[in-house]
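Of the protein chains in this complex, all but one are displayed in their positions.
Up next is chain A:
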Amino acid sequence: MELKDKLLSSFLAFEENVNMNSEIHEIRSRAIKDFEAAGFPTRKQEAWKYTSLNKVLNHDYTVFPKKEDTIEYRDVEKYFIDDIDTYKIVFIDGIYSSHLSSTTHEKIDACLMSSAMNSSKYKPVIDNYFNKVAPQESLTSLNTAFSHEGAYINIPKNTMADKPIQIINFSTGNESALMVQPRNLVVVGENSHVQIIERHQSLTDHPVLTNSVTEIFADKRAIVDYYKIQNDNHQASLIDNTFIEQQRESVCSVHTFSFGGNLTRNNLNFYQKGERIDSTMKGVTVIEGKQHVDHNTLVHHAEPNCESHQDYKGVYGESSTGVFNGKIVVEKEAQKTNAFQSNNNILLDDKATINSKPQLEIFADDVKCSHGCTIGQLDDEALFYLQSRGVPAKEARALLMYAFANNVLESVKIPELKKRINNIIAEKLGVNIGFNL
């Protein structure tokens, strides 16, 4: 059975199993209809020109995993950032794992979507924010239709989250092929601040497909830092949809580190709804083999005096393919906008491919908008210089790649996370350069 049909027929069973309030039930029913009409995206659609889902959709995925599976903390310790104290929201095969998590309801809420959806206490927040910024696109609608579990984070007014929050999704080998659809909601109140680290990790060689949707709302002057670590094994595919709505003077940044996975697609949309907003999206991609990473970004400038910064670096080895599809839209009201976009790529091998499509759509005249895109190689002379001073070729190459990615790494605000990412890159390049940038 085609995956689409399977999902459509599973929907009824799913609805029976989850007990939800009627508004959400309605949202879901509408979403499944949208998905039914749209189907999975194909390469004929401009936004999917360079990414084909055919191979990924070809497995017989289980949509409802068996009930809770336990994993011991020591087996998965390495996937946590454990040298600092954090809140943890952990899911195993899409089901909440209470013994690996540490949630809170003091001052801030860092807990579960399922309990938030069912509790009257959270109803106002869910009513106000759930499914409000996610567009009606096929994959997003699909997630909405099956939305019941994920992270729910609510930071009230004038509050600093006292420690970062980790959201980790594990998948185990219990099913021969598994599809999970986490749904996260992050609401950050006026003058509040939060740091979130998200990770998807497959613990099995079985194919896993994750179709995740995260909605983030940043109220006036809120600061949100969101980090995504994508270092999964080669059987796991991820479609990550993140939508951010920002109010006046808020500052949001999303860093995406893509090192692993079979196919990774990041849809990242920023919608600015006030003046003097700052939006940042940065990414480092280092992949090889037959991996495929696609960054699809949108910044929508609708009000004056806002800024956006995009900086994506990619290193592509063997026969990997990379896609960057970035779009900046500046509405005619959004005068004095500063929008910058840069995409730099290095191709290491002959079979590696990069497709880049940086786009500007500008309707206001008093703006500074620019984009730049480069494709090149490591500088031979720089390599020679390092080697002539006794740095072995492999390390010299790694050093240059570090330098290449450093722009993005240096804006990571959690030092332990930065260290962790450095280690992942070093491991990927098979070197130890003996220092942390």
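In this section, a contact is a pair of C-beta atoms (placed from the backbone, for glycine too) under 8 Å apart; a residue touches a chain by one contact, two chains touch by 3 or more; residues count from 1.
The rule is short, and it goes like this: contacts and distances are computed from a predicted model.
Asker: Among "Cysteine desulfurase", "DNA-binding protein", "Alpha-ketoacid dehydrogenase subunit beta" or "Iron-regulated ABC transporter membrane component SufB", go ahead and choose the protein name stored in UniProt for the chain not displayed.
Answerer: "Iron-regulated ABC transporter membrane component SufB"
Asker: Can you work out which residue in A:Ala352, A:Leu409 or A:Leu429 touches the chain that's missing from view?
Answerer: A:Ala352
Asker: If I consider the whole complex, including the chain that's not displayed, which of A:Asn174, A:Gln335 or A:Asn407 touches that chain?
Answerer: Touches the omitted chain: A:Gln335.
Asker: Which is it among A:Asn17, A:Asn54 or A:Gln377 that touches the chain not included here?
Answerer: Going through A:Asn17, A:Asn54 or A:Gln377 one by one, A:Gln377 is the residue touching the chain not shown.
Asker: Touching the hidden chain in the full complex, which residues of chain A are there? Just list them.
Answerer: Touch set of chain A with respect to the missing chain: 46, 332, 335, 345, 347-377.
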